[in-house]
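Handing you a structure now.
A single protein chain has been removed from this complex, and every other one stays in its place.
Entry: subunit A
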Amino acid sequence: MQRDVGSLPLAPALRARLVAAGFQTAQEVLETGPCGLSKDSLLSPEFWLQCTTALGSFENLIVSSRNIEIGISKEEALEALQVVRQECHSDATRTAGAPGTSRKCTALELLEQEQAQGFIITFCSALDNVLGGGVQLTKITEICGAPGVGKTQLCMQLAVDVQIPECFGGLAGEAVFIDTEGSFMVDRVVDIAAACVQHCQLIAEAHQEEDHLKALETFSLESILSHIYYFRCRDYTELLAEVYLLPDFLSEHSKVRLVVIDGIAFPFRHDFEDLSLRTRLLNGLAQQLIIIANDHKAAVVLTNQMTTRIGQSQSTLVPALGESWGHAATVRLIFHWDNNQRLATLYKSPSQKESTIPYHITPHGFRDVQPPAVTQNPEGTEMNPRKRLRREEEK
(Lines give C-alpha, C1' and ligand atoms only; values in the text may rest on other atoms or scores of the structure.)
Protein backbone atom coordinates (compact mmCIF):
# COMPACT_ATOMS: atom_id res chain seq x y z
CA MET A 1 0.00 0.00 0.00
CA GLN A 2 2.96 2.24 0.49
CA ARG A 3 3.98 1.58 -3.06
CA ASP A 4 5.27 4.54 -4.98
CA VAL A 5 2.96 5.81 -7.71
CA GLY A 6 5.87 6.03 -10.13
CA SER A 7 6.33 2.26 -9.97
CA LEU A 8 2.78 1.27 -10.78
CA PRO A 9 2.39 -0.46 -14.14
CA LEU A 10 0.11 2.18 -15.55
CA ALA A 11 0.36 3.94 -18.84
CA PRO A 12 3.19 6.44 -18.62
CA ALA A 13 1.06 9.46 -19.40
CA LEU A 14 -1.45 8.66 -16.70
CA ARG A 15 1.29 7.95 -14.27
CA ALA A 16 2.91 11.28 -15.02
CA ARG A 17 -0.35 13.08 -14.37
CA LEU A 18 -0.85 11.39 -11.04
CA VAL A 19 2.69 12.20 -10.00
CA ALA A 20 2.27 15.79 -11.15
CA ALA A 21 -0.91 15.94 -9.10
CA GLY A 22 1.25 15.20 -6.11
CA PHE A 23 0.28 11.61 -5.38
CA GLN A 24 3.16 9.64 -3.97
CA THR A 25 1.81 6.31 -2.85
CA ALA A 26 -0.85 3.99 -4.14
CA GLN A 27 -2.64 4.36 -0.86
CA GLU A 28 -3.08 8.05 -1.52
CA VAL A 29 -4.58 7.39 -4.91
CA LEU A 30 -7.12 5.00 -3.47
CA GLU A 31 -7.95 6.99 -0.39
CA THR A 32 -7.90 10.63 -1.33
CA GLY A 33 -11.33 11.91 -0.91
CA PRO A 34 -13.01 13.75 -3.66
CA CYS A 35 -13.03 16.95 -1.63
CA GLY A 36 -9.28 17.02 -1.22
CA LEU A 37 -8.81 16.18 -4.83
CA SER A 38 -11.22 18.68 -6.22
CA LYS A 39 -9.39 21.28 -4.20
CA ASP A 40 -6.26 20.27 -6.09
CA SER A 41 -8.49 20.36 -9.11
CA LEU A 42 -6.21 18.40 -11.34
CA LEU A 43 -8.47 15.50 -12.09
CA SER A 44 -12.02 15.57 -13.27
CA PRO A 45 -14.83 14.56 -10.96
CA GLU A 46 -15.98 11.92 -13.40
CA PHE A 47 -12.71 10.14 -12.80
CA TRP A 48 -13.25 10.11 -9.05
CA LEU A 49 -16.80 8.99 -9.49
CA GLN A 50 -15.40 5.96 -11.21
CA CYS A 51 -12.85 5.46 -8.44
CA THR A 52 -15.29 5.50 -5.63
CA THR A 53 -17.86 3.41 -7.42
CA ALA A 54 -15.21 0.84 -8.08
CA LEU A 55 -13.89 0.89 -4.55
CA GLY A 56 -17.14 1.44 -2.81
CA SER A 57 -15.33 2.72 0.23
CA PHE A 58 -16.58 6.24 0.57
CA GLU A 59 -19.99 7.34 1.73
CA ASN A 60 -19.73 10.98 1.01
CA LEU A 61 -19.13 12.10 -2.47
CA ILE A 62 -18.99 15.78 -3.08
CA VAL A 63 -18.59 16.75 -6.62
CA SER A 64 -16.70 19.90 -6.98
CA SER A 65 -18.07 22.54 -9.21
CA ARG A 66 -14.64 23.30 -10.51
CA ASN A 67 -14.22 20.85 -13.35
CA ILE A 68 -10.92 20.86 -15.11
CA GLU A 69 -10.63 18.29 -17.84
CA ILE A 70 -7.34 16.56 -18.30
CA GLY A 71 -8.49 14.16 -20.92
CA ILE A 72 -8.52 10.80 -19.19
CA SER A 73 -11.42 8.82 -20.51
CA LYS A 74 -13.55 6.84 -18.17
CA GLU A 75 -12.33 3.53 -19.52
CA GLU A 76 -8.73 4.51 -18.99
CA ALA A 77 -9.47 5.61 -15.47
CA LEU A 78 -11.23 2.39 -14.63
CA GLU A 79 -8.42 0.36 -16.10
CA ALA A 80 -5.87 2.33 -14.13
CA LEU A 81 -7.74 1.72 -10.91
CA GLN A 82 -8.01 -1.97 -11.59
CA VAL A 83 -4.28 -2.14 -12.13
CA VAL A 84 -3.56 -0.23 -8.96
CA ARG A 85 -5.90 -2.38 -6.96
CA GLN A 86 -4.43 -5.58 -8.32
CA GLU A 87 -0.90 -4.47 -7.57
CA CYS A 88 -1.78 -3.53 -4.02
CA HIS A 89 -3.60 -6.79 -3.52
CA SER A 90 -0.70 -8.87 -4.73
CA ASP A 91 1.70 -6.82 -2.65
CA ALA A 92 -0.46 -7.47 0.39
CA THR A 93 -0.59 -11.21 -0.11
CA ARG A 94 3.10 -11.34 -0.65
CA THR A 95 3.87 -9.62 2.61
CA ALA A 96 1.33 -11.71 4.46
CA GLY A 97 3.19 -14.82 3.29
CA ALA A 98 0.19 -16.62 1.85
CA PRO A 99 1.16 -20.06 0.58
CA GLY A 100 1.14 -20.55 -3.16
CA THR A 101 1.87 -16.98 -4.06
CA SER A 102 5.09 -16.67 -2.06
CA ARG A 103 8.37 -17.76 -3.54
CA LYS A 104 10.24 -18.58 -0.39
CA CYS A 105 10.78 -22.08 0.93
CA THR A 106 13.27 -23.83 3.12
CA ALA A 107 16.40 -25.55 1.92
CA LEU A 108 14.99 -28.88 3.08
CA GLU A 109 12.05 -28.51 0.72
CA LEU A 110 14.43 -27.65 -2.07
CA LEU A 111 16.57 -30.70 -1.29
CA GLU A 112 13.56 -32.96 -1.43
CA GLN A 113 12.50 -31.38 -4.69
CA GLU A 114 15.92 -31.78 -6.23
CA GLN A 115 16.23 -35.39 -5.21
CA ALA A 116 12.85 -36.26 -6.57
CA GLN A 117 13.65 -34.56 -9.83
CA GLY A 118 14.89 -36.66 -12.64
CA PHE A 119 17.80 -36.16 -14.97
CA ILE A 120 17.99 -36.48 -18.71
CA ILE A 121 20.58 -39.15 -19.39
CA THR A 122 22.98 -38.81 -22.25
CA PHE A 123 23.70 -42.53 -22.86
CA CYS A 124 27.33 -41.82 -22.07
CA SER A 125 27.71 -42.93 -18.49
CA ALA A 126 30.97 -41.09 -17.98
CA LEU A 127 29.32 -37.83 -18.92
CA ASP A 128 26.30 -38.60 -16.76
CA ASN A 129 28.55 -39.25 -13.80
CA VAL A 130 30.44 -36.03 -14.31
CA LEU A 131 27.15 -34.11 -14.49
CA GLY A 132 25.85 -35.82 -11.38
CA GLY A 133 23.29 -38.02 -13.09
CA GLY A 134 22.64 -36.29 -16.38
CA VAL A 135 21.32 -32.99 -17.61
CA GLN A 136 19.43 -31.37 -14.75
CA LEU A 137 15.94 -29.98 -14.99
CA THR A 138 15.25 -26.33 -14.11
CA LYS A 139 18.82 -25.41 -15.01
CA ILE A 140 20.47 -23.95 -18.05
CA THR A 141 23.25 -26.12 -19.45
CA GLU A 142 25.57 -24.68 -22.05
CA ILE A 143 27.66 -26.78 -24.41
CA CYS A 144 30.58 -25.02 -26.07
CA GLY A 145 32.85 -26.56 -28.62
CA ALA A 146 34.73 -26.25 -31.86
CA PRO A 147 32.80 -26.94 -35.04
CA GLY A 148 32.27 -30.59 -35.75
CA VAL A 149 32.96 -31.88 -32.26
CA GLY A 150 29.48 -33.18 -31.51
CA LYS A 151 27.35 -30.47 -29.92
CA THR A 152 24.38 -30.95 -32.22
CA GLN A 153 24.74 -34.71 -31.88
CA LEU A 154 24.40 -34.44 -28.12
CA CYS A 155 21.38 -32.15 -28.50
CA MET A 156 19.66 -34.61 -30.78
CA GLN A 157 20.51 -37.44 -28.37
CA LEU A 158 18.99 -35.50 -25.47
CA ALA A 159 15.86 -34.72 -27.48
CA VAL A 160 15.36 -38.48 -27.83
CA ASP A 161 16.44 -39.41 -24.31
CA VAL A 162 14.01 -37.07 -22.60
CA GLN A 163 11.20 -39.18 -24.02
CA ILE A 164 12.29 -42.49 -22.48
CA PRO A 165 9.39 -43.83 -20.39
CA GLU A 166 9.61 -43.60 -16.63
CA CYS A 167 9.82 -47.31 -16.04
CA PHE A 168 13.10 -47.35 -17.96
CA GLY A 169 14.48 -44.52 -15.90
CA GLY A 170 13.57 -41.62 -18.15
CA LEU A 171 11.29 -38.64 -17.82
CA ALA A 172 8.62 -39.44 -20.40
CA GLY A 173 8.72 -35.85 -21.56
CA GLU A 174 8.72 -34.02 -24.86
CA ALA A 175 11.31 -31.77 -26.43
CA VAL A 176 11.41 -28.39 -28.13
CA PHE A 177 14.27 -27.95 -30.61
CA ILE A 178 15.03 -24.42 -31.73
CA ASP A 179 17.51 -24.50 -34.58
CA THR A 180 19.36 -21.38 -35.72
CA GLU A 181 22.13 -22.97 -37.77
CA GLY A 182 20.24 -25.49 -39.85
CA SER A 183 22.24 -28.43 -38.58
CA PHE A 184 19.31 -30.56 -37.48
CA MET A 185 19.24 -33.71 -39.61
CA VAL A 186 16.08 -35.76 -39.39
CA ASP A 187 17.83 -38.86 -40.70
CA ARG A 188 20.28 -38.73 -37.86
CA VAL A 189 17.51 -38.37 -35.28
CA VAL A 190 15.85 -41.41 -36.84
CA ASP A 191 19.05 -43.40 -36.31
CA ILE A 192 19.42 -42.25 -32.73
CA ALA A 193 15.77 -42.90 -31.90
CA ALA A 194 15.87 -46.37 -33.45
CA ALA A 195 18.91 -47.26 -31.34
CA CYS A 196 17.18 -45.98 -28.21
CA VAL A 197 14.02 -47.98 -28.88
CA GLN A 198 16.08 -51.07 -29.51
CA HIS A 199 17.91 -50.53 -26.25
CA CYS A 200 14.68 -50.33 -24.30
CA GLN A 201 13.38 -53.40 -26.03
CA LEU A 202 16.44 -55.34 -24.88
CA ILE A 203 15.81 -54.29 -21.31
CA ALA A 204 12.16 -55.19 -21.52
CA GLU A 205 13.03 -58.63 -22.85
CA ALA A 206 15.54 -59.18 -20.08
CA HIS A 207 13.14 -58.26 -17.30
CA GLN A 208 9.72 -59.11 -18.67
CA GLU A 209 7.77 -56.73 -16.49
CA GLU A 210 4.22 -55.60 -17.20
CA ASP A 211 4.78 -51.89 -17.23
CA HIS A 212 7.89 -52.22 -19.40
CA LEU A 213 5.97 -53.94 -22.13
CA LYS A 214 3.08 -51.51 -21.87
CA ALA A 215 5.41 -48.53 -22.10
CA LEU A 216 7.07 -50.00 -25.16
CA GLU A 217 3.79 -49.98 -27.02
CA THR A 218 3.74 -46.19 -26.99
CA PHE A 219 7.49 -45.71 -27.23
CA SER A 220 8.05 -46.11 -30.93
CA LEU A 221 10.01 -44.28 -33.60
CA GLU A 222 6.92 -42.45 -34.75
CA SER A 223 5.95 -41.23 -31.32
CA ILE A 224 9.48 -40.08 -30.55
CA LEU A 225 9.64 -38.01 -33.70
CA SER A 226 6.18 -36.57 -33.20
CA HIS A 227 7.12 -35.25 -29.80
CA ILE A 228 10.13 -33.26 -30.96
CA TYR A 229 8.82 -29.77 -31.74
CA TYR A 230 11.12 -28.11 -34.20
CA PHE A 231 11.46 -24.37 -34.87
CA ARG A 232 13.85 -22.94 -37.42
CA CYS A 233 14.87 -19.39 -36.53
CA ARG A 234 16.74 -17.59 -39.27
CA ASP A 235 17.88 -14.53 -37.35
CA TYR A 236 17.90 -13.11 -33.88
CA THR A 237 14.53 -11.41 -34.27
CA GLU A 238 12.83 -14.73 -34.90
CA LEU A 239 14.73 -16.20 -31.96
CA LEU A 240 13.59 -13.39 -29.67
CA ALA A 241 10.02 -13.73 -30.90
CA GLU A 242 10.08 -17.47 -30.35
CA VAL A 243 11.40 -17.16 -26.80
CA TYR A 244 8.64 -14.63 -26.02
CA LEU A 245 6.06 -17.12 -27.23
CA LEU A 246 7.68 -20.12 -25.55
CA PRO A 247 5.89 -19.84 -22.17
CA ASP A 248 2.50 -20.02 -23.89
CA PHE A 249 3.65 -22.94 -25.99
CA LEU A 250 4.95 -24.77 -22.93
CA SER A 251 1.69 -24.18 -21.09
CA GLU A 252 -0.16 -25.81 -23.95
CA HIS A 253 2.29 -28.70 -24.21
CA SER A 254 2.80 -29.32 -20.54
CA LYS A 255 4.82 -32.48 -21.02
CA VAL A 256 7.79 -30.67 -22.51
CA ARG A 257 10.84 -31.25 -20.33
CA LEU A 258 13.62 -30.09 -22.59
CA VAL A 259 14.21 -26.92 -24.59
CA VAL A 260 17.23 -27.02 -26.87
CA ILE A 261 18.51 -23.92 -28.60
CA ASP A 262 21.09 -25.15 -31.07
CA GLY A 263 23.33 -22.31 -31.89
CA ILE A 264 22.57 -19.40 -29.62
CA ALA A 265 25.76 -17.77 -30.85
CA PHE A 266 25.18 -17.91 -34.58
CA PRO A 267 22.49 -15.23 -34.97
CA PHE A 268 24.29 -12.85 -32.63
CA ARG A 269 27.73 -13.07 -34.08
CA HIS A 270 27.45 -11.17 -37.28
CA ASP A 271 26.07 -7.81 -38.28
CA PHE A 272 26.00 -6.52 -34.74
CA GLU A 273 27.66 -3.14 -34.63
CA ASP A 274 26.04 -2.24 -31.35
CA LEU A 275 27.61 -4.61 -28.88
CA SER A 276 25.76 -3.14 -25.95
CA LEU A 277 22.47 -3.96 -27.65
CA ARG A 278 23.70 -7.48 -28.12
CA THR A 279 24.62 -7.80 -24.45
CA ARG A 280 21.24 -6.46 -23.44
CA LEU A 281 19.36 -8.82 -25.72
CA LEU A 282 21.40 -11.79 -24.56
CA ASN A 283 20.83 -10.94 -20.92
CA GLY A 284 17.12 -10.59 -21.56
CA LEU A 285 17.13 -13.97 -23.29
CA ALA A 286 19.01 -15.57 -20.41
CA GLN A 287 16.51 -14.23 -17.90
CA GLN A 288 13.54 -15.43 -19.88
CA LEU A 289 15.09 -18.86 -20.26
CA ILE A 290 15.73 -19.11 -16.52
CA ILE A 291 12.10 -18.23 -15.86
CA ILE A 292 10.95 -20.81 -18.40
CA ALA A 293 13.21 -23.47 -16.91
CA ASN A 294 11.89 -22.85 -13.41
CA ASP A 295 8.21 -22.38 -14.13
CA HIS A 296 7.84 -25.37 -16.41
CA LYS A 297 10.37 -27.66 -14.74
CA ALA A 298 12.28 -28.06 -17.97
CA ALA A 299 15.95 -28.34 -18.76
CA VAL A 300 17.31 -25.71 -21.11
CA VAL A 301 20.31 -26.72 -23.23
CA LEU A 302 22.16 -24.15 -25.31
CA THR A 303 25.04 -24.65 -27.70
CA ASN A 304 27.69 -22.02 -28.15
CA GLN A 305 30.55 -21.58 -30.56
CA MET A 306 34.19 -21.04 -29.84
CA THR A 307 36.05 -17.96 -30.88
CA THR A 308 39.71 -17.17 -31.08
CA ARG A 309 41.02 -14.79 -28.51
CA ILE A 310 44.24 -13.21 -29.70
CA GLY A 311 46.68 -12.94 -26.85
CA GLN A 312 50.17 -11.51 -26.77
CA SER A 313 52.09 -14.52 -28.00
CA GLN A 314 49.43 -17.04 -28.91
CA SER A 315 45.75 -17.31 -29.45
CA THR A 316 43.37 -19.45 -27.46
CA LEU A 317 39.90 -20.73 -28.06
CA VAL A 318 37.27 -19.38 -25.72
CA PRO A 319 33.48 -19.65 -25.74
CA ALA A 320 31.88 -17.00 -27.90
CA LEU A 321 29.47 -14.19 -26.96
CA GLY A 322 31.70 -12.57 -24.42
CA GLU A 323 32.43 -12.72 -20.76
CA SER A 324 29.03 -11.63 -19.50
CA TRP A 325 27.29 -14.45 -21.30
CA GLY A 326 29.36 -16.86 -19.25
CA HIS A 327 27.19 -15.99 -16.28
CA ALA A 328 23.98 -16.97 -18.00
CA ALA A 329 24.42 -20.71 -17.88
CA THR A 330 24.40 -22.69 -14.68
CA VAL A 331 26.36 -25.63 -16.04
CA ARG A 332 28.95 -25.28 -18.75
CA LEU A 333 30.46 -28.11 -20.77
CA ILE A 334 33.30 -27.62 -23.19
CA PHE A 335 33.87 -30.17 -25.93
CA HIS A 336 37.27 -30.34 -27.56
CA TRP A 337 39.74 -32.56 -29.33
CA ASP A 338 42.88 -34.23 -28.12
CA ASN A 339 44.58 -35.86 -31.11
CA ASN A 340 41.89 -38.17 -32.30
CA GLN A 341 39.82 -38.37 -29.17
CA ARG A 342 36.84 -36.22 -28.36
CA LEU A 343 36.79 -34.95 -24.80
CA ALA A 344 34.19 -33.25 -22.68
CA THR A 345 35.18 -31.00 -19.81
CA LEU A 346 32.80 -29.87 -17.10
CA TYR A 347 33.87 -26.28 -16.84
CA LYS A 348 31.28 -24.73 -14.57
CA SER A 349 28.88 -26.42 -12.22
CA PRO A 350 27.38 -25.49 -8.85
CA SER A 351 27.61 -28.97 -7.43
CA GLN A 352 30.01 -31.14 -9.42
CA LYS A 353 33.76 -31.24 -9.65
CA GLU A 354 35.60 -30.06 -12.73
CA SER A 355 36.69 -33.07 -14.79
CA THR A 356 37.30 -34.28 -18.31
CA ILE A 357 36.01 -37.46 -19.87
CA PRO A 358 36.30 -38.97 -23.34
CA TYR A 359 33.27 -39.79 -25.46
CA HIS A 360 32.40 -41.28 -28.79
CA ILE A 361 29.94 -40.61 -31.52
CA THR A 362 28.73 -43.84 -33.03
CA PRO A 363 26.08 -44.52 -35.63
CA HIS A 364 23.75 -45.03 -32.67
CA GLY A 365 24.47 -41.66 -31.19
CA PHE A 366 26.38 -40.31 -28.24
CA ARG A 367 28.19 -43.05 -26.36
CA ASP A 368 30.99 -43.95 -23.98
CA VAL A 369 34.42 -44.76 -25.24
CA GLN A 370 34.78 -48.08 -23.53
CA PRO A 371 32.54 -50.11 -21.28
CA PRO A 372 32.52 -48.53 -17.83
CA ALA A 373 33.85 -50.76 -15.07
CA VAL A 374 30.71 -52.35 -13.70
CA THR A 375 32.26 -53.23 -10.34
CA GLN A 376 33.16 -49.66 -9.49
CA ASN A 377 29.64 -48.71 -8.53
CA PRO A 378 29.06 -49.64 -4.91
CA GLU A 379 26.12 -47.30 -4.44
CA GLY A 380 24.42 -48.61 -7.58
CA THR A 381 20.96 -49.22 -6.24
CA GLU A 382 19.95 -52.57 -7.56
CA MET A 383 16.50 -51.65 -8.71
CA ASN A 384 17.56 -48.44 -10.44
CA PRO A 385 16.73 -49.10 -14.07
CA ARG A 386 18.93 -46.23 -15.20
CA LYS A 387 22.09 -47.97 -14.05
CA ARG A 388 20.92 -51.14 -15.68
CA LEU A 389 20.42 -49.21 -18.88
CA ARG A 390 24.08 -48.36 -19.13
CA ARG A 391 25.38 -51.75 -18.25
CA GLU A 392 23.17 -53.48 -20.78
CA GLU A 393 24.28 -51.23 -23.55
CA GLU A 394 27.95 -52.09 -23.25
CA LYS A 395 27.34 -55.78 -23.91
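Please note the rule applied: a residue touches a chain if its C-beta (ideal position, glycine included) is under 8 Å from a C-beta of that chain, and two chains touch if they have at least 3 such contacts; residues count from 1.
As a working rule, contacts and distances are computed from a predicted model.
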item	value
Options "Pantothenate kinase 2", "GPI-anchor transamidase", "Translation initiation factor eIF2B subunit alpha" or "DNA repair protein RAD51 homolog 2": UniProt name of the undisplayed chain	"DNA repair protein RAD51 homolog 2"
Per the touch definition above, residue among A:K255, A:R269, A:K348 or A:H364 touching the missing chain	A:R269
Among A:M185, A:A206 or A:I291, residue touching the chain not depicted	A:M185
Candidate in contact with the missing chain, chosen from A:T106, A:Q208 or A:N339	A:N339
In subunit A, positions touching the absent partner	9-13, 79-80, 83, 146-149, 152-153, 159, 177, 181-183, 185-190, 222, 224-238, 240-242, 244-245, 248-249, 265-266, 269-271, 277, 280-281, 284, 305-308, 310, 314-317, 336-340, 361, 363
